[in-house]
Structures are given as structure tokens and as C-alpha cells.
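Starting off with a structure, shown below.
Note that one protein chain of the assembly has been removed; the remaining protein chains are unaltered in position.
Chain IDs A, B and C follow the sequence of writing; residue 1 opens each chain.
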Amino acid sequence: MSQPEDLPAIVAQVHHDMQRHLGRGKVADYIPALARIDPRNFAISIVTCDGRTASAGLAHVPFSIQSISKVFTLTMALNRLGGALWSRVWREPSGSRFNSIVQLEQEKGIPRNPLINAGALAVTDALLAAGDVDKTIDSIRAFLRRLAGDPSIVIDEEVAESEADTGFRNASLANFLRAFDNLQSPVEDVLRVYFHQCAIRMNTRQLARAGLYLANRGVDPISLGRVTTPFKSRRINAVMMTCGHYDASGDFACRVGLPGKSGVGGGILAIAPRKASICVWSPGLNAWGNSLVGSMALQRLTALTGWSVF
Amino acid sequence: MSQPEDLPAIVAQVHHDMQRHLGRGKVADYIPALARIDPRNFAISIVTCDGRTASAGLAHVPFSIQSISKVFTLTMALNRLGGALWSRVWREPSGSRFNSIVQLEQEKGIPRNPLINAGALAVTDALLAAGDVDKTIDSIRAFLRRLAGDPSIVIDEEVAESEADTGFRNASLANFLRAFDNLQSPVEDVLRVYFHQCAIRMNTRQLARAGLYLANRGVDPISLGRVTTPFKSRRINAVMMTCGHYDASGDFACRVGLPGKSGVGGGILAIAPRKASICVWSPGLNAWGNSLVGSMALQRLTALTGWSVF
Amino acid sequence: MSQPEDLPAIVAQVHHDMQRHLGRGKVADYIPALARIDPRNFAISIVTCDGRTASAGLAHVPFSIQSISKVFTLTMALNRLGGALWSRVWREPSGSRFNSIVQLEQEKGIPRNPLINAGALAVTDALLAAGDVDKTIDSIRAFLRRLAGDPSIVIDEEVAESEADTGFRNASLANFLRAFDNLQSPVEDVLRVYFHQCAIRMNTRQLARAGLYLANRGVDPISLGRVTTPFKSRRINAVMMTCGHYDASGDFACRVGLPGKSGVGGGILAIAPRKASICVWSPGLNAWGNSLVGSMALQRLTALTGWSVF
Partner (left out) sequence: MSQPEDLPAIVAQVHHDMQRHLGRGKVADYIPALARIDPRNFAISIVTCDGRTASAGLAHVPFSIQSISKVFTLTMALNRLGGALWSRVWREPSGSRFNSIVQLEQEKGIPRNPLINAGALAVTDALLAAGDVDKTIDSIRAFLRRLAGDPSIVIDEEVAESEADTGFRNASLANFLRAFDNLQSPVEDVLRVYFHQCAIRMNTRQLARAGLYLANRGVDPISLGRVTTPFKSRRINAVMMTCGHYDASGDFACRVGLPGKSGVGGGILAIAPRKASICVWSPGLNAWGNSLVGSMALQRLTALTGWSVF
């Protein structure tokens, strides 16, 4: 697996090319802790399957991973349930907003995929079946600490509480799932875990590192620990490709050409299969709730590296 | 680009493994010429970027390419219009049936992507702008003859006429596009071209050969002729990945892991970027209108070759 | 049936009260013949079950009856088919725009009610089953001439042709119905009849007179001729009440309290059961495609007369 790219030069180039765009987009403002983030923040980190790393910008600054957490809870749930998970959530693009409830009614409580809010709630409920609220939160944090190789990763309790105070759309989705018997735990428990997984704080280095198993068929190429099977790893990547950016997933696939998952905190995790795991961060969001400059940075990166799978 | 696979052994294996499934699925029966096809037919052909070929089954038997034609008209329209095409059709998965009109109303006449019927009609209209009906039909057929390197490719007039007689859903879509000024040519002209492009008859060898430029960044690796730019080639593959199997595109991405496009005639064209172009044919369709055994064959193929992009 | 109202004073009052509103709303401009109508035109006519009449404004000026024709074709179709008609079209409010196609897909080609475009096309097709295009057009015109007692009523061929040139939404609906076998005649025949029925020109006097049977249980109280059964007359009124103003039917019921049907030409026919038939005309439309000042005039009228059924 020869990868002759001069990674530091590439990330420096991407960082440089993004300078004139910094500050674009709209920072999520539905909770105070997100609203006060400086929209000009930017970071990019790459970890390759052969162990090289490179970063530029504020790669040491943690941010709220938000929906990027859905990739990791999906991995945990697939490991636990296997294919049985797909009876509770589909793996089709939704064609709808991240928090839409329309399809949930039309499709009788089965969310379109695990990367929209409704689907992620069902996945979280699947994890909850194995323990109580605190244990489940602990297990998700522990999973990310292990993947990132960093025991210092924490949950931002202020963010978690703020989400709980304002999360009426998610409460609506969770109650709807419950009405169709697609939640087994109490709504408030599922929401509590969900709000905590979203409130995990990580920086781009940690997130790129944590996602590396998805670039290497389920095995962390550095620790050589198996995280999931090659089969599941491919499926998670496929779901990220078709569903990872809500109703802008097709556009991301066209522009970037990598499986990816965005979070409303401004992060995007992208996977270059057999090559690298990448994380970018820029808090300003586009109209679809994905990091605007982050998407541009990844587009620039794949232009420079030729890493597009297409 | 080393590709040590024993292609003949692989296609033979796939062919063998599909034997017990032949006849599954439901042959399209909305027109007589499709309804009378033997559901047990099966073929698979591969052409690699380094010029090797392998086939199994009825690879010499032509069938109606139907919606696979959308990949080629999209290429032609992108070549002609460039990015301007995206103002007339999006590139997002629709989350809906291939012939759904719901989103077209909600989104004011802009189809979700060029691989659902509404989007393909807009693409065909874009081609029509450069000539009359007969010239446009000729140019599409000529494009496929050139790509396949086979001047014997023809249009099945019986199929084209049958489509015209029963194509009320497509006529509804075309009129709807026209109502939103997203068709410039007369509805009947657009439909006439569309029904003819769908009625082109090709076998799996010809189709695999014709799609090879998409596996090689827009250049036919055998003739070395440039068909489209690398940029456009990647975008077409991305659209095939996220949208090529209608509302089962996510499932196809999970199972097969390649950009692909199905047709109601039972064919599927799949692209393994930088490796190969593949075509399978089996007339029985699944509930989403995609070849049932064809999808299984491609899933088996990527399991054997590791060609999944994920 | 004592009706001591001083009708001439009432219509004069309504006419007077509308003066300051004349010109409000937006005249339909999708065809030239409608676009050039003076938005300040206004007329009101009342015919009571005991034979009194009163008018104010331009009650002698004919206008395009447009969708008001749907009430009369519904009567004709119910007379011909009886309850069997309800297997082809429901009688529920649609909650959608007059030309929406969304429900038609969700409900497999059965329109919500006969007063939205899709439903009216199915009704027209039912009439066509009894004859050719010209005969059917003749029979509709003859029906209105007989009801209005006025053989001079004509169809505006310019309007009919303009509709045909621009009626892509209706062509889309008709093709969709056909795709679900809910049209039996050729699409172009149904559209031709439909565009002609909409292009009938009548004034408020003629329309109020023509609708009088609906205020009198199906019998014209002046000629004593039976037009339809009491049972059907009640159902037509009920459909007008719940569906006559598209997705503003509930608002019209609240404000006016009478069964009514609007047309994009600015006319509204309203029925006060057991009392009177009323027609108003003012070409400016509100956001839902109903006459803005016409609705206000009817609201004023029922306030003055107490004719609300509620």
C-alpha cells in the first residue's frame, strides 16, 4: 500500500486555500454552547492506514461531535445486533431533512437510515437494551476513548443539558418511534443517552484517529485491534456515502467522493477506504446543516490526493 | 495497475452460484416485448481497464437497456452543458419510486436526480435542444455504438412504440416538467426520444464495454479516446452510487459497493473505478424494479474480487 | 316558504360595501384572455326559490366560468352513473392545491373530490363515455343553456384554445389518471372537453339561475323541471361545502357558511339551501385561487340575510 503523498504539504495547502472562506456559513445557534463558537475556527487532520498523521489549524481544539457520534453508535449496535438492526432502521437515503418526521409516519415508524435523527435514536435504543442510561453513556464514551487512544475525551454536560432543554423535535421523533414500538426503553432514557453522545467533545486529531478502522476494513491498523468485521465496515461506509449528509448526501458524494458524516458542531469525518481517515472542522453550516468550509476543504483534499472512490 | 484476478474463473463462479436463483423476481410486464422474456435468462460480462474481458451466460443476447441509457444520456448532456445541467436537475437521492411525481411538485419541477424518470426526461430535453427528434435519437445510438465499438447496435422499434402506447406516467412527468418550464421541446418530442433511448438493445458484453470510460476517469482505456473529463466521470459515478437504483440505492451500495444503474429490462451496469466495467442481466425484478438475481450476482462478484469501493 | 328579505336593497348594500375593495386580488394571468380582464369588475345576482331575482353591478357581463363548470358536470355524471361515480373519485377535502398531483400518487389515481382538477377530469371522462368529444361538449353547453333558460350561452373558443396551449398541469394530471386506468377516453379527448367546459361564458344572472335546482332539492322551482334527485342535490351541496374552494374550503365555510364553488375567472356560485342561488363575480383572486372580493361579498351577504346554514 504505497502512499507517496506529502501529507503535511497537502493539509497545509488545504488550510491555506480555506483561509479566504473562513467565517462563511451559519453557526448552529439553537443552544448557547454552540452559538458562541467562533465561526472562523478551522482544523483538518489526517491519519493514514500506514500510520502517518498530519494536521493543520486548530487540530487540538475540541468541539462538539454531535451527529458524527452516529457513526460510532452504529458500529456498536451492528456489533451487538448484526443484521437484525436493519429490521429497526433502513439504510436508504431519506431525501429529507435530518430531523424530518414525515417519512417516519409514512413508513410506520421505521427510520430511513441510522444517520438521520430518527434512525440514530433507534440505534441508541438498541444500545440501551444492554444496560442502564449511565452505563450506556459510559460505554459510548469508552468506545471513543479506545478508538482515539485518548482517555481524556469527555462529554460536555452543559451541551447535553442544553440539548435536553431544547430538543423537542428529537423528543417528538422518539415518542413517534415509541408509538410504533420501535423504541424499547423509555423515551426520556433514549433521549438522555442521545443528547450525551452528541455532546462528546473531541478534536479533529482524535476523530480522525477514531475513524481509522473504517478505512481499514474494520481493523485499527495501528493497534491492530479489530473494531468490527470487514463486512460491517463496508456497510457503514456505504451508509455514510449515501446518507451521511442528510439531503445533501448526493452533492457531497459528487464533490468529495468519500463516505462522510457531518455534525452540527461543524465537524465532518470522512473515510478514504484503504488509505486514510480524515476529520475537518469549521463551525459555519450550509443550508443543509453541514459544515460549509469543511465540505470545501474535503473537496479540495480529494482533488489534491485523488482519494475519491469514484 | 496490477489486477491478478482470474476473471474467467470469477465470472464462472458467479454464474454457477446464481443457477439456483434463476427465475426469481418478476419480469416487467407492462409491455408485451418485455413480458415475454424468459425469466431464467442470465448473463455477466466484465471488461477491465487493462483490456481483459470475461463473460458467462447469455452474454451475446441483446436485451432492452431501458434506464441504463440514462447513464449515457447524462454523459452526453454533461459534455454539452457542463455544470449548467445541475440547474435543471439535482443530484440527490430521491427516497422515492423511479416514477414518483410527488417531489416534482414539492420542488417546483426540478427532479431530484438524472437517474429517476423525471430527471432523465429533463436530460433528454437538454439533448434535444441541439437537434430534432430523429437526429437526437441517432446521436444517442451513435454514442453507444462508438462506446461499445459495435455499429450493429439497434433500437427495438416494437418496444419504443409499446412504451409510447403505455407511457402515461412518463407523459404525466413530462407535462409536469413542461408546466414548470423545465422542458423546452414539445412533450411528445421528448417522450419520443426517451422511449427510443430506452428501447436500445444491447447485450452484456456491449454494455460493459460501453461503460468502461467510467472506470477509467473518462477515457476509454482501449481506444484511448476521451469520452468525458475525469471530473465529470467521477460525478456520474457518484450519482450512480447514490441514485442508480431508485429507492433501493442505499441497499445496493451496502450489498455491492459499486456505482451502478439498473434497467427494467433486467440489466445492471456497474463500475469498479480504476478496475473494470461490469454488466449483468437477469430479467426478474425485485420490489424496487431492479434485477433481483443481477443484484445478487454483483454482490457475489464484489465479494470474490474485493472491488467494493468501501 | 316566506322570505321577506328586501333583495334589491341587500344586493345594493353588498355592492356598495365592496366598492372600496374593488381591484384587490390578482387576476389570473396564465392565459391572455383572462389576464386582460379589468380587476375592478364586480357583479352579484340572486335568484330565490320563490322566483324573485336581484342583481347589482355588471350582472349582464359574461365571464369565463372555469371551475364552476365542475358543479354542473358533476350533476350530469351523477345523474348518469349514480353512486358508481364514487368509485372513481372520492368526496373528501384534499387539503391541497387545486392542481396538486401528490395525493393522486399516494392514493393510486383516485382523486380526492370532483371539484379539484384531477377529480373534475375523471368526471369529464365519465361524461365522455356516452359520446364523442363534440357531442359531449355540446351536451354540457346544452345543460347549462337549459338550466339558465338562455340559449345564447356560448363557449369562448379563444379561451379553450389558450387553455389547451398552456394546460400542462392538467395534461399531467390526465396522464396520471390514465396510468391508473381512471381515464377511459384518450387523454387529449378528455382535456379537450375539459378545456371547453371551463371556457363557457356566462354572467352572474345566468349562473345564479342555473344553480337554483341545488337550492331546491334538485327541482328547478321556476320551471318545475327535475334536474337531479333530492339525494344527489344534497350530496353535491355537501361536496361544495367541504371541497368547493380547494384548500381554503374550511375558511369559506367559516366566513360564508354556504356551499359554494369558485372559478379562476373570478366567479363564485353559492347555494343557500331552500332559499336561493347566488353568483358573484370579481376577477381578482386570493392566494388560494378564489375570488377575493367575491368571497367578501358572500360573507357580507350571509351576514345581512342570515342565510348561513350554520
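Just so we're on the same page, a contact is a pair of C-beta atoms (placed from the backbone, for glycine too) under 8 Å apart; a residue touches a chain by one contact, two chains touch by 3 or more.
Everything quoted here is computed from the prediction, not taken from an experiment.
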For the full complex, contacts between the hidden chain and the displayed ones involve A, C
Among the options A:R24, A:R40, A:R146 or A:R169, the absent chain makes contact with A:R169
Of the candidates C:R91, C:R178, C:H196 or C:R300, the residue in contact with the absent chain is C:R91
Contact with the hidden chain, among A:I68, A:V187 or A:M202, goes to A:V187
Among C:I137, C:C243 or C:A276, contact with the omitted chain is made only by C:C243
Residues of subunit A touching the missing chain are 100-102, 105-106, 168-169, 171-176, 178-179, 187
Absent-chain interface residues of subunit C come out as 90-96, 103, 112-113, 233-235, 237-239, 241-243, 247-251, 253-254, 257, 259, 273, 308-310
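The rule we apply is simple: only the chains that are shown with their structure count from here on.
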Looking at Cα centroids only, farthest away from subunit B lies chain C
Per the C-alpha centroid definition, the whole-Å distance linking subunit B and subunit C comes out as 47
